[in-house]
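First the structure, which I've put down as structure tokens, then a few questions once you've had a look.
Removed: one protein chain of the complex. Kept in place: all other protein chains.
For reference, chains read A and B in written order, and residue numbers begin at 1 within each chain.
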Amino acid sequence: MQNRIGPWRHALSRLLQALALVTGTFLAASALAASASAGTLIVQSTTSTRNSGLYDHILPAFEKDTGIKVKVVAVGTGQALKNAARCDGDVLVVHARPDEEAFVAKGYGIRRHPLMHNDFVIVGPKDDPADVRHARSAAEALTRIARTRAPFVSRGDESGTHKKEKALWKAAGIDPTAASGSWYREAGAGMGATLNMAAGMGAYTLSDRGTWLAFNNRGDLALLFSGDPALYNPYGLIIVNPAHCPNVNLKDAQAFRDWLLSEKGQKLIAAYRVNGEQLFFPDALPQKDGEAEKKDK
Amino acid sequence: MAASFYRDLAEIVALSLEVSLGAVALAALLAIPLGAVLALGRFWGRGALVLLVNAAMGLPPVVVGLGLYLLFSRAGPLGPLGLLYTPTAMIIAQTILVIPIIASFTRETIEGLAAEYGDMLAVLRAGFGQRLATLLAEARPALLTAILAGLGRALSEVGAVMIVGGNIAHYTRVMTTAITLETSKGNLALAMALGGILLALALGLNLAVGLFRERMRERAHA
Partner (left out) sequence: MPDRVIPLRPASLDRKGTDAPICRLTGVSLERGGRRLLDRIDMTIPQGRISVLLGPNGAGKSLTLRLIAGLETPSEGTVALAPGLGTDDVGLVLQRPVFLRRSVHANLAHALAIAGIARRERLGRIAELLVRADLAHAAAQPARALSGGEQQRLAIVRALALGPRLLLLDEPTSSLDPRATRAVETLIREIHAEGTTILLVTHDVAQARRLAERVIFLADGQVCESGPAKTFFEKPRSRAAAAYLEGRLPARPGNASDP
């Protein structure tokens, strides 16, 4: 008979008030997210380029020149290629040339552009128990490590560096995975995490020079071997094929490619230094830069 | 250099708070009614659902992240929404992680209170809505604790936001992914400092909620 209004209205309205406040913030955040998706470019990249600090060095100039906002997702090369194949990105900057060419051949990417290169280096404990220092080739260096059963940390994550490492073992005629778990340790981690592990356990590992130079927790690690042409590490740039992924931000991707391959972009790459050392050597400049060709040792 | 560092830091802290508070608010909105229904409802499959929600408290963040990645990927079923690598995706991921915690806690609390107040409410001839409102109101201090636990999970979680957010600088980089990044760069001191800030943040939030809860208790007897 009587209208049964309870205290629940009161309690509920209080609860709703509190929640509305926070939910409002959330909605504002998503609105912001939605508006930001216009004029932005997603670059699927390797951790090595990101960790080295290269993007922090060149992207502000690019964004200033073009007004295009670049979002870099840094994962291993293998995952970057897979993400891009699922259309989760507009541009790839990776370093596993055979896989990059396969990516283009499958129609996922338009074309591979040589962007820049650096090289891989073998790092390990300063006292160098496997005497990698005096190896004459990368293959020999790995053979020495295997022979002395000195601990070696592998990325183990199908990244560009991991693929290169596997190719080097193959060239040395060694199957290190047979020793997996003993002296051969597969980290399944990014370059930085792998370097941390190597530093922690006094192990050898293969690193790209850029990450190594920018790495700040070297501990007892030292650069022990480099310079073999087999350690060449080229980076390619690929725009995801709009025929495969209609969502691709083609216009901005092309602007990004053109800018990076232009003289300005290439010189900026060459100018990036950590502790006075050049990390990346441009590959798209018409004339070779003498200084850039300087090999270490 | 220093100024831009602090600006970046403030940005990361702000995004962490925005994502995690947003996720916890959303989760509370969904999980408190869910927990209450699980506590008071008598329906087929309730036992299994309770078990499922309890088990989901141990849901690994990376699995949630991966699932959402497949869902939000442009090639995935929800690809057209364009949510991948956005703060919104991160909020959704953390919401999923927090819901089981708040729901379980709510169910447990409401069940206990229902046993305590069941006869009283029956004698007062309270309807289902009035019963629910009374129990929820009495449960407020405990629910705040549940929300805090959820916030702790959201703020500390890295696996899910890393995958669905992508750790993009100035856009989806939060405290935990920044710590992971700095660790991988070998900047252990900076990573540790970030960890300290995260801890201080969690401490501050707990303190604030704790004080609020005390005031609530006092008011309850005013």
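By our rule, a residue touches a chain if its C-beta (ideal position, glycine included) is under 8 Å from a C-beta of that chain, and two chains touch if they have at least 3 such contacts.
Since we're looking at a predicted model, the values are computed, not measured.
Visitor: In the complete assembly, which of B:V63, B:A122, B:M192 or B:A208 touches the absent chain?
Guide: Among B:V63, B:A122, B:M192 or B:A208, only B:A122 touches the chain that is not shown.
Visitor: For the chain not shown, which residue from B:D8, B:E111 or B:E138 touches it across the whole complex?
Guide: Result: among the candidates, B:E138 touches the missing chain.
Visitor: In the complete complex, the non-displayed chain touches which residues of chain B?
Guide: Missing-chain contacts on chain B: residues 116-117, 119-120, 122-126, 130, 134, 138, 220-222.
Keep in mind that, in the parts below, only the chains that are shown with their structure count from here on.
Visitor: Go ahead and note the Å separation of the Cα centroids belonging to chain A and chain B.
Guide: Inter-chain centre distance comes to 31 Å.
Visitor: For a test of understanding, state which residues of chain A touch chain B in their complex under the given definition.
Guide: Against chain B, the touching part of chain A is residues 4, 6-9, 11-12, 15, 19, 22-23, 25-26, 29-30, 32-34, 36-37, 42, 47, 51, 55-56, 71-74, 83, 86-88, 190-193, 195-196, 199, 214-218, 245, 247.
Visitor: Residue numbers of chain B touching chain A in their complex, please.
Guide: So the residues of chain B touching chain A come out as 18-19, 21-22, 24-26, 28-29, 32, 73-76, 79, 82, 84-88, 91, 126-127, 129-130, 132-134, 136-137, 166-169, 171-172, 181, 183-188.
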